[in-house]
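The complex is shown incomplete by one protein chain, all other protein chains being positioned as in the whole.
A and B label the chains in the order they appear, each numbered from 1.
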Amino acid sequence: MVDVAVQPNRGVVAGSKRKRSSLQTAMKRKSTTAFLMTLPLIILIAVLVIYPAFYSLHLATLNKSMQRFVGLGNFEFLFKRETFWLVVKQSCIFAITAVIFKALIGFIVAHFVHNIPAKGQRKWRGMLLVPWVIPPAMSTLAWLWLFDPSYSAFNYTLAYFGVGPVPWTGDAAWARFSVILVNIWVGAPFFMIMYLAALKSVPDQLYEAAAIDGANWWQRIWYVTLPMMRNIIAITTLFSLIVTFANFDIVRILTAGGPLDHTHIFATWAFRVGIEGSDVPLGASVSLFMVPILAIAAVFILRDINKRGNES
Amino acid sequence: MADVTLRKVVKRYDEVEAVRGIDLDIADHEFVVLVGPSGCGKSTTLRMIAGLEDITGGDIMIGGDVINDVPPKDRDIAMVFQNYALYPHMTVAENMSFGLRLKRYPKAEIKSRVDEAARMLDIVELVDRKPKQLSGGQRQRVAMGRAIVRNPKVFLFDEPLSNLDAKLRVQMRIEIKKVHQKVRTTTVYVTHDQVEAMTLADRVVVMNHGRIEQVGTPNELYHRPATKFVAGFIGSPAMNFIPCRLEDVGGRLHVRLTDRISFPLPAARAARYKGVTRADKLLLGLRPEHIAEAKSHQEPGIESFDVVLDVTEPMGMETFVYFTLEGTQICGRVNPNAGARDGAPLRLAVDLNNMHLLNEVTGVVL
Partner (left out) sequence: MSTIAIDKSAPNRKMKYGSMSRDRTWALRWSYFFLTLFAMFSLLPPLYMLVTSLKGSAEISAATNPWWVFSPTLSNYIEILTSNQFLRFFWNSAMVSIFVVTITMLISVPAAFALARMRFWGSATLATGVFLTYLIPETLLFLPLFKMFATFGEFTGIQLINKWYVLLIVYPTLTVPFCTWIMIGYFASIPKELDEAAIIDGATWIQTLTRIFIPVAFPGIIAATIFAFTVSWAQFLYPLVFTTSIDQLVLPVGIITTLIKGDVFAWGQIMTGALLGAAPPLIIYAFLMDYYIAGLTAGATKG
């Protein structure tokens, strides 16, 4: 009984060859169905994402009227312009500062929500997520009105305390502060909701064990919460870094890049140059500078997701 | 006719050979249980019969037709899964009738079949509930009901009782047996639990490492295991394997366990083992119930010896005693009144009429 498989090997091979053909047709039918089901997705990604991505590489090598190949001419031109370096600097400051504060505020608020009795959590969570739900273009209009040079409600309040008036969008430093503030306001709820989900997934026994081991609240956060949330913190931060870095709506509506280009970031400047200035190739060259940072973030996210995929 | 035949069935995943050539004939109306440790290929075999896995080599026949390339729905089988796999958004009745509705059976027929199955499984009052509102045992019944209404040629069960607690498992075991007695459908049942296998099966197929170790009725497997694997797998607590060798003392064949302990073999056994090479490393296979307390009057073939017990486990009806011989832990089964206590000496008797002798190297029962 044990050696059944060894002896009649030839028969097995012959048999399997005969049916491989029909098995393959069955497999092929399944593959074809699956392929057809994904075909619209493939076409969409190929035509409207991958092709334009490469097309913008091509565009970046043309002159303004798009008739002449200028090689790296657009980039040389950019490198010589002060505004370009201003935009690079501002994009980095904008993205990094905003993401750090979003993450911090999200973490703190998530803890507060997690602290209160489960019954009331829904209500608070509901209120705190509102900034994320309102279309950013709409809420930025409200901020613009709050920052209005002559009727700013903030300045009215500050004047009450003898402070101000603050040039919220008129002065370079304040304008940068303002766009970052609005970005934090829009984005922090996303972090809060992700961290809250992560906090809920940490088993209570771990905290109880840590408490029995004599850990105070700070040690509990440092030794239990943070390590357990490391993955979600990393992936949320990277996601947010991409979105913030490529932000358009807030800066466009709040300052349109001003004053004197001091709040332009890649996306808004690319729009200014490419659409408003009708120099599509130069605009494309500007937006291409987002790619390296996006690529780095994407690689890290992908690595994290693959790692988790392997673990499960 | 719904007999199932497997011929040299092989299943290979990339590098791993999960099933390595299985030959099996399952007669019409028969209840066959595939049993073995996890990873022995029993589930893969069942899934190949169901058509959920391709067959790498060999043939599977149902009712005499090779069904290797027939899609699952045309094989006329029904399957009960370990986690029941009930459609959570359908009621019990809808769950049971889903297959029939896909095949566009007339409404009246569907209803009568569902009613009949529900009556048989005693779930009539549950038919309008969703799976979420059912207990584990009830879900199990619905899963069986879904199989029954299709009135298939073959029932396939994939560890159906593993998710139930011990008490419910015993009850459902009886339930499954009753259903089979009523519908008489050929059944292939996979489990890792040898008690389930013994209690349910007409014939048990013991599998290990992708091969069949032995096929037989529960009694055959228990009393005449062919290999060490089967001998050790069937029965609980498991059979003891004690290193030993044969020797001739004064013209009689003895089995020597230690320098101190050696027993003369009863005549029938002596005749059977006459040809065994004396120098071979052997194992004496003894089930716990054949190691009991020594009585004043000993029947032929029953030999007594003294041991010091390590641990005793009183079970109420009997007491399991554990002791060590030359590093081998041995389990015996004594009367609760025999005075067995942890660490105490006890005189035990082995019943050599029910002994097995195994070749330690090949694992074959001699």
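Basically, contacts are C-beta pairs under 8 Å (C-beta built on N, C-alpha and C of every residue); 3 or more make two chains touch, one makes a residue touch a chain.
Predicted model, so just to flag it, every value in this text is computed and none were measured.
Here one chain is not drawn; of B:Gly39, B:Pro72 or B:Pro264, the residue touching it is B:Pro72.
When you scan A:Leu158, A:Ala172 or A:Ile232 for touch with the missing chain, the hit is A:Ile232.
Listed residues A:Ala103, A:Ile193 or A:Ala210: the one in touch with the omitted chain is A:Ile193. Contact between subunit B and the unshown chain involves residues 50-52, 71-73, 77-79, 81-83, 85-89, 98-99, 102-103, 146, 150. What subunit A contributes to its contact with the hidden chain is residues 30-31, 33-35, 37-38, 40-42, 44-45, 48-49, 51-53, 55-56, 59, 66, 105, 108-109, 112-113, 115-116, 122, 124-139, 141-143, 145-146, 148, 151, 153, 156-157, 185, 189-190, 193-194, 197, 232, 235-236, 239, 242-243, 245-249, 252-253, 266-267, 270-271, 274-275, 280, 283-284, 287-288, 290-291, 294, 297-298, 301-302, 305, 308-309.
Following the convention adopted for this analysis, only the chains that are shown with their structure count from here on.
Averaged C-alpha coordinates give centres for subunit A and subunit B that are 55 Å from one another.
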